[in-house]
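Complex shown without one protein chain; remaining protein chains in place.
Labels run A and B following the written order; every chain starts at residue 1.
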Amino acid sequence: MPAKVRVQTTINGEQTEFLCEPRQSLLECLRDVLGLTGTKEGCNDGNCGACTVMLDDRVVTSCLVLGVEAEGAQITTIEGIAKGNELDPLQRSFLENAALQCGICTPGFIVAAKALLDHEPNPTEDQIRLWLANNLCRCTGYDKIIHAVQQAAAYSREARA
Amino acid sequence: MSTEQYTVVGTRPVRHDGVDKVTGRAQYGADLQMAGLLYGYVLRSPHAHARIKRIDTSKAEKFPGVKAVITAADFPPTPERMVDLGEGDTPLSYARGNVLAGAKALYRGHAIAAVAATSIHVAEEAASLIEVDYEVLPAVLTAPEAMQDGASILHEDLRTKEFGEQTGRVSNVSEHFRHTMGDIAAGFAEAEVIIEREFNTATVHQGYIEPHNATALWNNDGRVLVWCSTQGAFVVRDVTACLLDVPVSHVRVTPMEIGGGFGGKIPVYIEPVAALLSKKTGKPVKIVMSRKDVFEGTGPTPGSYMKVKVGARKDGRITAAQAYLAYEAGAYPGAMVGPGAMCVFAAYDIANVVIDGFDVVVNKPSTAAYRAPGATNAAFATETVLDEIAEKLGIDPLDLRLKNAAKEGTRRADGPKYRRVGCVEVLEAMKNHPHYSAPLGGPNRGRGVAIGFWFNVGLPSSCNISVTADGTVNLVEGSTDIGGTRTSIAMQAAEVLGIPAEAVRPTVVDTDSIGFTAVTGGSRTTFATGWAAYEAAQDVVRQMKERAAKLWETDAASVTLERGVFRSGEKSMTFAELASKIDQTGGPVVGRGAVNPKGAGGSFSGNIVDVEVDPETGKVTILRFTAVQDVGKAIHPSYVEGQMQGGSAQGIGWALNEEYYMSRDGSMMNSSLLDYRMPTALDLPMIDTVIVEVPNPGHPFGVRGVGEANIVPPPGAIANAIYRAAGVRMRRLPMNPPAIMEAIWSQRD
Partner (left out) sequence: MKWFDYAAPASVGEAVGLLTAHPNARLLAGGTDLLVQLRSGRKETDLVVDIKRIPELNALQYDAKAGLTLGAAVPCYRIYGDATVARHYPALAEVAALIGGTQIQGRASIGGNLCNAAPSADSVPLLIALGATCRIAGTKGTREIPVEDFCTAPGRNVLQPGELLVSLQIPAPKPNSGARYLRFIPRNEMDIAVAGAGVEVVLENGTFRSARIALASVAPTPLFVREANQALTGKPVNDSTIAAAADAARSAAKPITDMRGTADYRRHLCAVLTRRALETAIQRARESR
């Protein structure tokens, strides 16, 4: 049997090491090898965004990244969004705004929206919609998700003020 | 009832499972991990119609890492009989056939065999080594095609039932029924304007983001343990037990969190397959469908061919209505044409009606319910015909509908007479909404309206509530939570008990742990399981009153409960205070509720939509969208709004871009989320919602249900708006840019 590859990477701030086959995607490695099941599979071809993670400060669909490509990278998953016991403003605002119904797309949306707010603290509705067009939601029609992102931006502005 | 002041009902608490869902901790079916887990992969037919002459699994079995391979031959030998799996009688061979094909492959994507191996990649690779000899047969892909004389026949044992009687005819028509009311000929004779049109709608999929998943362990004690994302754990239990020919008590189903269903996760596909693989390997087996398998191997909703004819007097009163509805069932009978026929004219009070419905098998995946199944197709037809009539008579489209609106006492052609319903209230809310009178300037823009109906169901639900000494309660129920229902159920219990919603801890449990509970579907969960919770809470209140009476040495009949405070004479105690004393007054307090309510109330809904059509490309932009719905009582308004927005978004996708694009030989060409085009955040505006509350007299809080009626009007409303924007009447779904361009060109010629 061909040998697995050893990958050393940083996930949610923790140095992590795992073994994987080159054909295993980063999504598979997160979920099946490392037990980080918060990142979801919806389509496995980059079209739904449920598998969104941050890879070196870019949001990417982890189904289209190989596990071996994570070598030396900084990865943030949904499990790394809350600060210990404290929810991120986005997580709070998603709950307050009922921006989730079945919740399967929610981790992907939160990671993607966090990346937006990190570089654009005051986005317009159009900017939010464009940024999140790679994330599909079938339950909400996006309305409350957009409101939740706007409210999280407001929370963060208040916190900084 | 909606004028009552509630403390909890009607508020917007954070949902109980929310923290786990925004942190990624919530466990959906595919997240399950277990020692010794094997991975299953299903081999599917590449042909839309073929006889299966031979399956050779030997090479696959020898592939390193493979632990078992199964086919339909691995079902226990059970004699053919009729089984009732919740949707009327069906032959066992049909039920098994869709899970693992028997003698024939009936659609591309039909499950043929399955492999269990140490990794999904190994299982997939091994499956490609399974050799299948197919004798390819001609395929039929639409209802009209399948209904023709001489059409290729799917089931040699299927005989047409007509008007309730078996005709003995071999055809692809499983059933033809007819509803009649009044005198249709007289009705049309009286009409001063008659519009008759033909419509076609393509197959569309529910499009839930989470693919189907199931893990099964055929345990050493003979019990089959299943974990899956399903809309009905008890359906999975009953169907799996039936197909595997084991007693129902041998199967336990644990519902995991579920990533969307919309009706598509009611049927059972992979649970029995995983169970058989587990039996053969002695290990737990997990199967997760790929997105391609979801499109090609689960149940989309029927494509359809319809004719609708409506006659009206010049004053706008409808005198007659006739519908011909031929719905594609897919490979096995059971198209939702019955509900389509119930809904096609359901919003209107018409004396003379004839509705013909046809359940037709075609070589496509066996269809499943999709949110108000059958109604959206029918409403697309009716609402555009009525729009033409309104235009011809010079009557405002909402006024035309108001003139004929269904009311309390209106009888439908399929039989039922309405109790109190909110059709008029919905129409008035639309008429009075600022959107309806807002100016819509600019070229290529138009506004359209449509309304729709869904009957909502009751069905059985169970619930237990036990009191904790600190004044909180545990609530246990069996309705999988797809959209926040554990909270709307908890809120109803909280209202009865007089405690905050946060003081109720709802849990969705497995089939061993709660009484029978029907599916999360049919807009029934907040209605029926909420009612079960209401009953369980009343039971708790009765017992608590007895405990208070014991403490106060008085009669239980003298104890009242109001806003969470028990009183008798001068004495009073809060729920929490009394809860701390239940140990010393007799022990645990456990309330139970089990209901099978008959008083479900139908929901009317309506849309106002503004569109802009690019006359050079045919592309439609939704400028503004308003959704109105009578929900009876909104227990949690945020989640009610969410249902309305979600159903609207699905209706918009159905109207504009979604379809199974089929090749001539019956392959779905676009079985990916790239080319099966569901709306993204950039394709929709904000969706304004108006919650109308005409209480359902058949429910303690007046709940009707909200999940489904909102997907019914969008295609009709959008078609009517496109007409005003571009001057073309669309009669085919989807109304995609090339179709609209063709219509514009045809009009110019």
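The rule we apply is simple: contacts are C-beta pairs under 8 Å (C-beta built on N, C-alpha and C of every residue); 3 or more make two chains touch, one makes a residue touch a chain.
Model, not experiment: these values are computed from the prediction.
**Q** Which shown chains does the chain we cannot see touch?
**A** Result for the missing chain's touching partners among shown chains: A, B.
**Q** Given the contact definition stated above, which residue among A:52, A:76 or A:97 touches the chain not shown here?
**A** A:52
**Q** May I ask which residue of B:167, B:617 or B:747 touches the chain that does not appear here?
**A** B:617
**Q** In the complete complex, which positions of subunit A touch the hidden chain?
**A** Residues of subunit A in touch with the missing chain: 2, 5, 21-23, 25, 44-47, 49, 52, 55, 58-61, 63-66, 68-69, 112, 130-135.
**Q** What residues on subunit B make contact with the chain left out of this view?
**A** Given the touch definition above, subunit B has residues 121, 124-125, 616-617, 619, 656-657, 661, 669-670, 674-675, 677, 679-680, 682-683, 736-738, 741-742 touching the missing chain.
The definition used in the following text is that only the chains that are shown with their structure count from here on.
**Q** Please compute the C-alpha centroid of subunit A, do the same for subunit B, then give the distance between them in whole Å.
**A** For subunit A versus subunit B, the centre distance works out to 29 Å.
**Q** Under the definition above, what is the set of subunit A residues touching subunit B in their complex?
**A** For subunit A paired with subunit B, touching residues are 1, 21, 23-24, 31-32, 35-45, 47-48, 50, 77-79, 81-82, 87, 91, 94-98, 100-107, 110, 125, 128-130, 132-146.
**Q** Show me the residue ranges of subunit B that touch subunit A in the complex, using the header's touch definition.
**A** Touch list, subunit B to subunit A: 12, 14-15, 17-19, 21-28, 30-31, 33, 64, 121, 206-211, 257-262, 288, 290-291, 482-484, 636, 638-639, 641-643, 645-646, 648-650, 672-674, 678-682, 684, 686-687.
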